[in-house]
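For this depiction, one protein chain was excluded, whereas all remaining protein chains were kept in their positions.
Now for chain A:
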Amino acid sequence: MKETLTIKSQIKDNETTERISGSEAVIKCLLAEDVDILYGYPGGAIMPVYDELYKYQDKIHHVLARHEQGATHAAQGFARISGRVGVCIATSGPGATNLITGIADAQIDSTPMVCITGQVGSHLLGSDAFQETDIIGISTPVTKWNYQITKASEIPEIMAKAFYIAKSGRPGPVLVDITKDAQFEEFDFTYKKCTKVRSYKAVPETDSSMVKKAAELINAAKKPMIVWGQGVILGGAEKELKAVIEKAGIPSAWTILGASAIPTAHPLNIGMVGMHGNYAPNKLTNECDVLIAIGMRFDDRVTGNLETYAKQAKVIHFEIDPAEIDKNVKTDVAVLGDSKESLTQLLPLLNKNKHSEWHQEFKDLYAIEYDEVIKNDLHPTKEGLTMGEVLKEINKQTDGEAAIVTDVGQHQMIACRYAEFKNTRSNITSGGLGTMGFGLPAAIGAKMATPEREVISISGDGGYQMTIQELGTIFQQKAAVKVVVLNNDFLGMVRQWQQLFFDKRYASTEMINPNFVAIAEGYYIKARKVTKREELADAVKEMIESKEAYFLEVCVEKEDNVFPMIPTGACVSDIRLK
């Protein structure tokens, strides 16, 4: 019997060595990093690793996606809901290039992910061999780190480094490309987890003098406002943030990726900032005297025109990534470090406060937004269904316990605006890159990471069709994902812009759609289509009660727009209600 088949226990230190192939070493590295699920698609240059996956299938579950892009988004969904590193695997050439969209998405949304790609044999590198592509060159600008392995002996150290880099500090995607000969080559395997890389400081130390300065500014503020981002979730600082908000009585808003860190119903949660965020926090960004940014990066969709953004305010920026300080907005006090650590240090220095009058200003503006927008979205009187009322029904029937995974477009903005979250890590969406097609596969990964949770994928009819093939993955894996498509037969967000800024010239935004129910049923997934308001509650109930995957198409009003809206490049306080 080959030595490679004498499987020892999961190796976690460098105590033992054994002579195994590079491809088996890859699996052992994954096991040592507690990976029990990965998403991918086989092919020529990665076949030796797949052969080992076959042998180790009782320890590590490979999910066959229907396209490598689907595998990356599934790994992202897995990572975003669980906080663990998502892993995906693909072959060389087209397999590797198909990962790029997901990698770029993970890079801009700071998602920990390790991608393993096969590569042609090292003697063929650079020769334009079959399915050869320079994936290191291609992925460099969109990875936190990448590396090409040409010798089996490099595998343990590089894999350990890959996981450490992907999950530490500000997380991100790492790509490891392994030539086929390195996969076959035998060597003495030993594994040691990586705990530091000398040229990389994962978390800058929190400078207590800066925390003190921040506290002084906050204590002196008359109109303070917090905007938190995903950094709070990535740092596991939800409790600390809540304590800070409550002690100092600060009205607090969130960026799209920060959603769900604090429950929607919390009285000091004043909603979402940004282009389609809530009226009050956008408007009052330009009224506050101290703006406290926590784990967010002042994206242009949040700030609008930088020249007119919060110019009256002192800006405090709590941030793990030094390159984000002063990148977009000049700060008065920068507190580097991990959000949990920084907020823990901040809390005892804060004075108890209420800011009731200031908080009332938010409530007053909310009332305006409610009358002008929210009422019509959630309680429409017109005949056609709105996206908002579908969200309201989902909220009601899941009691806010569901994880909402969205795609990109109008439905995404509506979902983020109206979903009522009770738990953190319940909003999974493509924020920075705005990747249509993200939702469905990400929901698969999220469901497989947390089978106990209700995971609802909400897509539009456009984005849904970009990765619709992943229904096959749902079917094969028996993943009980609930799939909702809000169908307006349009690429709705682009159509909205065409209506508002291009005189209603609807260039290529109308979609002639297929029979979505038939397609879902083709994959043996229970499916239903709703066209009338009176059917909605029953259909959502049937979906939530289903123990298996379920597809629900809701035909909504064709030409509804998402408001409020800050037109591109406009000032945040010029947010439009219609």
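Convention: a contact is a pair of C-beta atoms (placed from the backbone, for glycine too) under 8 Å apart; a residue touches a chain by one contact, two chains touch by 3 or more; residues count from 1.
Definition applied: contacts and distances are computed from a predicted model.
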{"item": "UniProt protein name of the chain not shown, from \"ABC transporter permease\", \"Oxidoreductase\", \"Osmoprotectant transport system ATP-binding protein\" or \"Acetolactate synthase small subunit\"", "value": "\"Acetolactate synthase small subunit\""}
{"item": "Of A:28, A:80 or A:144, the residue in touch with the unshown chain", "value": "A:144"}
{"item": "Which residue of A:47, A:136, A:306 or A:537 touches the chain not shown here", "value": "A:136"}
{"item": "In chain A, positions touching the absent partner", "value": "136-137, 140-141, 144-146, 148, 165, 196-200, 321-323, 325-327"}
